[in-house]
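Notes follow the structure.
With one protein chain withheld, the remaining protein chains of the complex are depicted in position.
The chains carry the letters A and B, assigned in the order they are written, with residues numbered from 1 in each.
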Amino acid sequence: MSRLSPAALLIVGAFMVPLFIELPVVLSFVGVELSMTASLGIGVVAFTLVLIWSEISEKPEAADA
Amino acid sequence: MTATEAEAETDSAVVGEDVYADGTLVRDPEIEESLSQDEYDPKGTLALLLVYFLILGLMWTYMYFVEFLGNGPTVVG
Partner (left out) sequence: MSTPGETAGETVESAREMLPDNSFLIQYPHVSRVVRSLFLTAFVAFGIGAFMGVLQALHRTGIARIVASSDYYTLLTLHGVLLVIVFTIFFLAGVFTWANTRSLDRPPVSKRFTWFWVVTMSVGSAMAGIAILAGLIPSIGMSADVLFTFYAPLQAHPLFYIGLAVFIIGTWLAGIDWFRQYLAWRGENTGERIPLQSFMVLTTMLMWFIATMGVAVEVVVFLIPWSLGIVPAPNPLLTRTLFWFFGHPVVYFWLMPAYLLWYTVLPKIAGGRLFSDPLARVVFVLFLLLSTPVGIHHQYVDPGIAEGFKFIAMTNTMFLLLPSLLTAFTVVASIEHGARQRGGTGYFGWLKALPWRDPAFTGMTLAGLMFAAGGFSGMINAGMNINYLVHNTIWVPGHFHLTVGTAVALTFMAASYWLVPRITGRELYSRPIGLFQVVLWFVGMVFMSAAMHRGGLAGIPRRTAEPQYPQVTFETVAGSVGSLRLQLAFGGVLLFVSALLFLVNVGLTAMNNEPARGLDSALPPALSGPEQSPTVLDNLKLWALIAVVLVILAYSLPLYSIVQGAGLYPPGQEATPAVLAPLLEVIA
């Protein structure tokens, strides 16, 4: 049983997009250079981690969010 | 409906399942429990709005860098 339903994954993914689009701008204010490609790459990795966390779950009773 | 609701007045028995505990109109059958105005404290709304104001405040701070430090003189008038 996965922790998140496909719909919940979609929503979580959607909310991550603005975070990783704005990340390079926010970092630039503290002097850290991060390219947009790298930021979106980190975003993809983060979403993959959420996906893995959601799909590999020990407890069978874990329900959808 | 649930037992807790049944003991609050006899609404559900008399008028039907779609009536709120305070006797007003219809609700969706999927709703588990009904919250009246007195029982409801929108603390989650407060939390969300505080987050929003925090973001607004931070962005206004960034405005200082964007407007006054990021650009040359602005011509006014």
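By our rule, a residue touches a chain if its C-beta (ideal position, glycine included) is under 8 Å from a C-beta of that chain, and two chains touch if they have at least 3 such contacts.
Since the structure is predicted, the reported quantities are computational estimates derived from the model, not experimental observations.
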The missing chain sits against chain A at residues 5-8, 10-11, 13-14, 17-18, 21-22, 24-25, 27-28, 33-37, 65
Missing-chain contacts on chain B, rising order, are 18, 20, 24-28, 30-37, 40, 42-45, 47-49, 52, 55-56, 59, 63, 66-67, 70-71, 74-77
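The working rule: only the chains that are shown with their structure count from here on.
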Chain centre separation (chain A, chain B; CA means) in Å = 25
